[in-house]
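What follows is an incomplete set of chains from the complex, kept in their original frame.
The chains carry the letters A, B and C, assigned in the order they are written, with residues numbered from 1 in each.
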């Protein structure tokens, strides 16, 4: 597919935004291949995402950015203009459980996920062989629970070295260094194995079994300081019955976890997820 | 359809229960039209529900009960033997919102729900005409929030007069008299408009909107003393997006509420729901 | 909610459509409250739907139409500009089965469906009382299977008298007069009780039971000359098991039918469904 530019904007809502932006694009030869807009009447905020065909564009992306900047400023826009030909660089973090990691690697391998994966980082060495079969460097960074600083520094260094754009916690099961969370705000994606806000924290399937719910789920969200409380990107559930033990839920839940994580990551990679406060607008 | 007897049993699990029960039935000429069993390995408890064809039965239901009692006792069974030809008597309780009540009345009217509905009780008079069109007596029992006792007494009296088996809170929005809850343990069914245990209490759709979840749901459960914490019978969810306001959620949620309530009630009416501790076994 | 204008457009895709339309609107003081666009790369066709806030508009809808006409012509647009304050007039057609009709009437009654229902037409008299309780005229137009012409003429006359915009076949079970179908192209909505294109024609649940499928469904579509082959608006399915007889499927299928029909009708009423060839674009 030909490369496309993605223009993503959030700003206070007012008359004329679409006219201004679409004029700007058509006057530069940019045709809009995909357009999504949302006006949030409760917050008075406006969100938009345009995919721009580059075929007839007579300007480079830098030139477009430069020309657009004054318009953006006059509308108080938070905005980005990215090139689909430059995929994001993603670090996958995992522990011992293979299902999410394996699923993402498979999708990467079969070109379903438009990104580069320069490294996998894990606090265990269990999944090395699987990762290396995909020709991806595997970094084993054990975390000493009495002194996490050395591990934190090692991870931050790896993230920096590999020029990572997005961090994915593929059932990583460890708290990230707070500095990293802050630096990568809205760019660290976690999968929590419950339908949040139910069953925050540890062993959510066991909590679900205890409560006797009839559906279990998974939640893909951006990581914030507060545990399992960040902006939700996607969720899904499956039906269970009295016949399912907590262990059965763990097994069946894996399928939901990996699907929801892959879907959320895909949307993130395509700049379809806009964060506003503690909520997301997802132009799926 | 020919009438059937329903034998429902819970007891400590051990070898020989099925053999004993099925022997008992076949020796009385009862053929098993539908059978459901569940052994809960975590609690060591056994649950079973048999629908028995009455065609070749040579004993009355009272005779069967009498013959079965000693067996039941020797296995420490909690059990019941009911006749599908004697539908339960259900009181529907509603407030101002029509959707659940209207849906149940429609299903009743079209013979989808195997029960009798001798009365509807409401703390408002809004839904009278709809109910009376169905030829069902409508009792307006206003609740004075400073003195609920008179309303409680009136309701208890109506419940007693109409010889009610099961009470359904079709978005009743009021706390029931505690004595009634106790007397009707596992026989008062409520629909809560969230995917419990998320968003207990008031205005759950607004809570859901605030949190930014991507699915909203409804939960049908038996009422216990603790608010929205009783054994869950059924749940379901629907997908929503950033585009849905809290009001949109209220509207879309109605469809889930009424479906989940009708399904839960149907299972209850057919003796398919067995309560054990704070959980249910549902032989759907 | 304040009234809104809905501008719905389909035309050959080219650069500058969005700019032209959004300029037109902003220059007339119209702010875009909701925007949906779709470029179909396989057909080269462009679709758009704008909801326009009327708060700051300084022109009447007729003036807007007049000003927009030349623009529309230059882009070869098929277009309409409608006013949400003028709801469509809908005729409901039913036979003996109540579930879809009852569901639509309930939603109408509770202001979930933004339309007027000036009449219900049926080839049987069974549902009169239910309809008349809603204060809607009920026309019994029996269809003589050996000579359908008189019934056809009676129906066409009723449709005309009541100035109907949209016809809904709420399990009407009769073929419509061909002239009516042609006159009301893309404005006659049917609910078929299968997941089309599986099980076209009569007794689809029995066909499904025979084939042993594990999901059954319903399809809401515009009526065309060919039976059950028109553009699909919406579909849904539910899970069934070996335990479900054809009769059980009929019962459970009703819930899907009424939900899918109500959803499709709602989208139609809000001008969210654009027909192109034998397919629909649904800006839900």
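As a working rule, a contact is a pair of C-beta atoms (placed from the backbone, for glycine too) under 8 Å apart; a residue touches a chain by one contact, two chains touch by 3 or more.
All figures in this text were calculated on a predicted structure; none of them were measured in a lab.
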Report the copy count for the entire assembly; 3 chains are displayed in place. 4
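Criterion: only the chains that are shown with their structure count from here on.
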Rotating subunit A so that its CA atoms sit on those of subunit C: what angle is that, to a multiple of 5 degrees? 180
Expressed in whole Å, how far the mean CA point of subunit A lies from that of subunit C is 37
Length of the line joining the C-alpha centres of subunit A and subunit B, rounded to whole Å: 42
By the touch definition above, subunit A meets two or more other chains at residues 41
The subunit A residues in contact with subunit C across the complex are 14-16, 18-19, 22-23, 25-27, 29-37, 39, 41, 56
Which positions of subunit A touch subunit B when the two form their complex? 38, 40-42, 47, 195-199, 211-215, 217, 231-237, 241-243, 245-246, 278-282, 284
Of all residues in subunit C, those that touch subunit B in their complex: 98-99, 102-103, 106, 109-110, 112, 133, 251, 255, 259
